[in-house]
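Of the protein chains in this complex, one is absent; all others appear in place.
This part shows subunit A:
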Amino acid sequence: MEQPRRITDSFPRRLRRRGSGRPPGRLKDKKDKKDNDKDKVQVKVRDCSRSPSQSLPDPALLEMLRRFDLSWEYGPCTGITRLQRWERAQELGLSPPGPIRDALLEHQDNPDVTYRWMWDGM
């Protein structure tokens, strides 16, 4: 039986929801059990938000990134990713430390590394 076609096949979903971002009650509406399982698996992956093969970044790196966030010279840190903030600081000539950018690019798909500081729910 062929897979039911979804609109997200031709228009891939661009916004990724963090954590348990699945809409409530969606699993209940799905009558197809196969889809149900697929959704559950997908949700699980989304909750983890990183593939199991990637290792956790070490806490020293996270601490360095936190210090980068809180340093006032590079401007506010809310609402933008760390990489965006680093690049902005670079363009303004504030010479942010290079290792931070390397670390951010290395762990690009790890949301704990790249995440943007946001207020609730944004």
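Definition applied: contacts are C-beta pairs under 8 Å (C-beta built on N, C-alpha and C of every residue); 3 or more make two chains touch, one makes a residue touch a chain; residues count from 1.
Rule of thumb we're sticking to: contacts and distances are computed from a predicted model.
Participant: Can you pick, from "AP-2 complex subunit alpha", "phospholipid:diacylglycerol acyltransferase", "DNA polymerase delta subunit 2" or "CHCH domain-containing protein", the UniProt protein name of the chain not displayed?
Facilitator: So, among "AP-2 complex subunit alpha", "phospholipid:diacylglycerol acyltransferase", "DNA polymerase delta subunit 2" or "CHCH domain-containing protein", the name matching the hidden chain's UniProt entry is "DNA polymerase delta subunit 2".
Participant: Which of these touches the unseen chain: A:Leu70, A:Leu92 or A:Leu105?
Facilitator: Answer from the full complex: A:Leu92 touches the omitted chain.
Participant: Determine and list the subunit A residues touching the chain excluded from the picture.
Facilitator: Spelled out for subunit A, the touching residues are 72-73, 75-76, 78-80, 84, 87-88, 91-94, 118, 122.
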